[in-house]
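Okay, here's the structure, questions in a sec.
The complex is shown incomplete by one protein chain, all other protein chains being positioned as in the whole.
Moving on, here comes chain A:
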Amino acid sequence: MEPGNLTPESKLLTAKYKERGTVLAEDQLAQMSKQLDMFKTNLEEFASKHKQEIRKNPEFRVQFQDMCATIGVDPLASGKGFWSEMLGVGDFYYELGVQIIEVCLALKHRNGGLITLEELHQQVLKGRGKFAQDVSQDDLIRAIKKLKALGTGFGIIPVGGTYLIQSVPAELNMDHTVVLQLAEKNGYVTVSDVKASLKWETERARQVLEHLLKEGLAWLDLQAPGEAHYWLPALFTDLYSQEITAEEAREALP
């Protein structure tokens, strides 16, 4: 119906049309309610047969998540959703979220809030204990994606075939990210490395590295041969790092 210039007849038609619209929506809501009940039954049946499969088989979990995404459903959106309640996927991922947060918090003094997915995986498994359900890296990524809803802080940065997980709201733009990726090879970069690989001017390279220093993501090594090395603790492997507490870390600094 065209707005404006409505004759009384057409106004009546519009009103009737809208009224029909009301009835139609109510009908559809009633229909949705019925279908929802049916779906719930189907899901219960599925759960009784395959709930264990989801719990135990990470491949199946991936399939499940992908299919949900394809049709436009988020099984992890709410703990009150059917998927969560009946398949138990919710508790699995939400608890994992808590464990991820705790690991990141515990290691923040060392790596400034940046950690490789591998190390996170290892630490989470350690924390979960021997008898807990095993989790895959895919599970971690999905849990982290959900955590993003809690405000800035969690980020996933691809570097050299794996990922760095950021757990503090440091501002990292493309320049910072690309330098992190460069550092992945040796665990450190120098200004010259950055200039050579990325073809940047000295000033740009220095600014990026100083930002990483300020955010606590990089450590400055002035005693390295040649020029200053900027180390990324997040990229240290067990070979190079040792377990030190926050206290020791503070005392070690001048």
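Note that contacts are C-beta pairs under 8 Å (C-beta built on N, C-alpha and C of every residue); 3 or more make two chains touch, one makes a residue touch a chain; residues count from 1.
Here is the rule we use: contacts and distances are computed from a predicted model.
Novice: Name the omitted chain as UniProt records it, choosing among "Vacuolar protein-sorting-associated protein 36", "Large ribosomal subunit protein uL3m", "Radial spoke head 3" or "6-phosphofructo-2-kinase/fructose-2, 6-bisphosphatase-like isoform X1".
Specialist: Looking only at the record, the undisplayed chain corresponds to "Vacuolar protein-sorting-associated protein 36".
Novice: Any idea which of A:L147, A:L180, A:L217 or A:A234 touches the chain not displayed?
Specialist: A:L147
Novice: Out of A:V98, A:A196 or A:A224, point to the residue that touches the absent chain in the complete complex.
Specialist: From the options A:V98, A:A196 or A:A224, the contact with the absent chain belongs to A:V98.
Novice: Suppose we count only contacts with the excluded chain; which residues of chain A make the list?
Specialist: That gives, for chain A, the contact residues 18, 21-22, 24-26, 28-29, 31-33, 35-36, 38-40, 42-43, 46, 49-50, 53, 56-60, 63-64, 67-68, 70-84, 90-91, 94-95, 97-98, 101-102, 125-126, 128, 130-131, 134, 136, 146-153, 168-169, 210, 213-214.
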